[in-house]
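Every protein chain but one is kept in place in this view of the complex.
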Amino acid sequence: MASATLIALLHGPDQPGLVARVAGWIFARGGNILHADQHRDQEAGVFFQRVEWVPAAGADAAAAAEFTAFAATLGMQARLVSTARRQRVVLFVSKADHCFHDLVLRGRAGDLPGDLVGVVGNHPDLAAAAAGYGLPFHHVPVTPEGKAAAEARQLELLRAAGADLVVLARYMQVLSADFLERCGAPVINIHHSFLPAFAGGRPYHQAHTRGVKLIGATAHYATRDLDEGPIIHQDVARVTHRHGVDDLVRRGRDLERLVLAQAVRWHLEGRVLAYGNKTVVFD
Amino acid sequence: MASATLIALLHGPDQPGLVARVAGWIFARGGNILHADQHRDQEAGVFFQRVEWVPAAGADAAAAAEFTAFAATLGMQARLVSTARRQRVVLFVSKADHCFHDLVLRGRAGDLPGDLVGVVGNHPDLAAAAAGYGLPFHHVPVTPEGKAAAEARQLELLRAAGADLVVLARYMQVLSADFLERCGAPVINIHHSFLPAFAGGRPYHQAHTRGVKLIGATAHYATRDLDEGPIIHQDVARVTHRHGVDDLVRRGRDLERLVLAQAVRWHLEGRVLAYGNKTVVFD
Amino acid sequence: MASATLIALLHGPDQPGLVARVAGWIFARGGNILHADQHRDQEAGVFFQRVEWVPAAGADAAAAAEFTAFAATLGMQARLVSTARRQRVVLFVSKADHCFHDLVLRGRAGDLPGDLVGVVGNHPDLAAAAAGYGLPFHHVPVTPEGKAAAEARQLELLRAAGADLVVLARYMQVLSADFLERCGAPVINIHHSFLPAFAGGRPYHQAHTRGVKLIGATAHYATRDLDEGPIIHQDVARVTHRHGVDDLVRRGRDLERLVLAQAVRWHLEGRVLAYGNKTVVFD
Partner (left out) sequence: MASATLIALLHGPDQPGLVARVAGWIFARGGNILHADQHRDQEAGVFFQRVEWVPAAGADAAAAAEFTAFAATLGMQARLVSTARRQRVVLFVSKADHCFHDLVLRGRAGDLPGDLVGVVGNHPDLAAAAAGYGLPFHHVPVTPEGKAAAEARQLELLRAAGADLVVLARYMQVLSADFLERCGAPVINIHHSFLPAFAGGRPYHQAHTRGVKLIGATAHYATRDLDEGPIIHQDVARVTHRHGVDDLVRRGRDLERLVLAQAVRWHLEGRVLAYGNKTVVFD
């Protein structure tokens, strides 16, 4: 059984000696660094680091807060993840079930370092499937007039569930800027195209009309600018003139499943650092 | 040594019996079909076919014209390619030389079923390299005021060279609608992005700014609508936050080389049928 | 609703006029060819064809037998698939459930042109999951001494189920040559490596030991020569020194799922023609 580790994601203005000072701080407190990976944005002069270590015995809860304070003295922001506590994930769904089944089955296979703790659907279609997996399902219908109330209800559910992460598993509603601000947890969305191509609705129809030879899928953090959030992962598949829109949709489902699952996994492993509208992924 | 073959690319309104009638016509004249591939656009009700056959001895020149007339009786347009005559290809270049070297070296290796017969550059940079390969190089500078005259000169050169195909091997000028109309030969361009994402100039800078995780290249027929012509081939490569713009440019060069060479090869083999703003590629 | 079609997979010694004669035969009986694709093995002089057509009204059952007889007059063997009757698929499983869930969920999503009608497991582990999907599960333990009896029981189950196809969804037992001969239905297996590399057991451990940079999966028809049957589909994924054996296993599961599902789909669509130890896949 592996020891619990602390993972810090750091970024701030670059300056000489950062790698040495971070490593020295951990070493001085009896921690053992397992992985350390860093990146410099040469143009912007920003330093990014992911460092994972086994803290000295008994140091866990304190270590995280102390490290954050230490990072601040270097002018850096830090986000800490402790593997001692499993993160709690809530899925938002509509009618399509392929990403939903995929994530749940990966969770059950032990492939995700987090727990799926609930499902919120604006349609009731996946209630039975969620029940079959023993997952609480909350039906929160969303209508144009009732959107604010629905989002208030969703926020309540997230708070009650203690959500650390929200995954939009083909959830077909746009979340308001207000919701995203008050949500308190990052939100990962899967868009069924190679963004920025074919942003907006019905991307497979757009792709078919344009006659592209590849289709794609993009997992990104949801932000107030629809389809403009920081991209975590993307992939593509080859299509030909023989594929109708239905075939694109079917092939796209495999892409969506794989791209979303990888993005969620990387996020839960503390590998994704968003800054501006980009990400640094320490894979 | 393989026998010379005729390749017909056909399309027209779908109707029962087309496959049988085309095959029957060829068989009745002593031809032997080597490959026949067809496609139906179910939505548009259009039939597409590529058929390649060895005509009966002595039938070559006549057979092409007769076949075109026969196709017309079925309501179909036909384009015929005979492998008995090698197609003549002219390259347009600017300063970048990677696609230029790549196509010339493939030609010399016997990988392209056509002959590179000349190079037209709006800059003189590649004159020496062309001379090293024994290829005629024509320097035709293009200025805003002198564009019409330059295009007239280019058209003269194409006519003199007997060009069957023009390949824009990273040629950094937009061709006018008038040029494309009077050119008399298809024009293939390589765009350094996954179209329709990042159309227009400096796509690698755009890709870097957006933080995408894949970069692409697109080979397409040039049409009067810049970056909107029928796509022949596309491919992508994975990039990370570690790649600066220079790295994207360098990685992009490999993509551009491969995607353009594949598109040119497919075109010369009579495998690409453009209709509307799409292509059917019988690969 | 699409009309029922007949699909013929043909092969035999090449001779002039085969395309015309097959198309002519169908046309003369009022059939309308939707797709026709053929291939010539130049070295072996063998002709292969897949042709799909809508027979004249009322002609279905007779047409298949008549076509087979017609093909014989051309010296060709024909296998016919009618979309009017859905094929019946039986899964063989052991303990691993990822390919099992994947195929069942694709079936329920309507992505496979066939019906999963039963599951046979040499371990009882997946009985509850099968029940959850409403699928009959048969536990047939296999021991070294009881293997012949177990195979006899499996053959009975296949006969009772009317199986048209057996899919080994990570079934960890070798089937005897006798079983394969008497089985009466093709058997598709998924091997967790890029065959012929790492044939035999524990391929991910072998891959890790050798330090390869790609891992693979191979779907093939099972034959009496283990891991030597005709390959239907293969794919690979990139790995690095950072991946331990566990990571290879986890990444491999995605490959296995996708490669097996694609092979099963192609088989059910009548796109795979096996000859010798190779396949022609008309995709």
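We just call them A, B and C in the order they show up, numbering each chain from 1.
Keep in mind that, in the parts below, a contact is a pair of C-beta atoms (placed from the backbone, for glycine too) under 8 Å apart; a residue touches a chain by one contact, two chains touch by 3 or more.
These numbers were taken from a predicted model, which means no experiment stands behind them.
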* To do: For the chain that's not shown, point to the residue among C:Gln154, C:Asn189 or C:Gln234 touching it.
  => C:Gln234
* Structure fact -> Hidden partner sits against chain B at residues 97-98, 101, 105, 109, 111, 132, 250, 253-254, 258
* Asked: Mind pulling the chain C residues that touch the left-out chain?
  -> 39, 41-43, 48, 194-198, 210-214, 216, 230-236, 240-242, 244, 276-281, 283
* To do: Could you please point out the chain A residues that touch the chain left off the display?
  => 16-21, 23-24, 26-27, 32-40
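The rule is simple: only the chains that are shown with their structure count from here on.
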* Make each chain a node and each touching pair an edge, then name the shape: line, ring, star, complete, other. => complete
* Calculate how many whole Å lie between the centre of chain A and the centre of chain B, each centre taken as the average of the chain's C-alpha atoms. => 42
* **Geometric centre distance via CA averages, chain C-chain A, whole Å** => 36
* Two or more other chains in contact with one residue: find those residues in chain C. => none
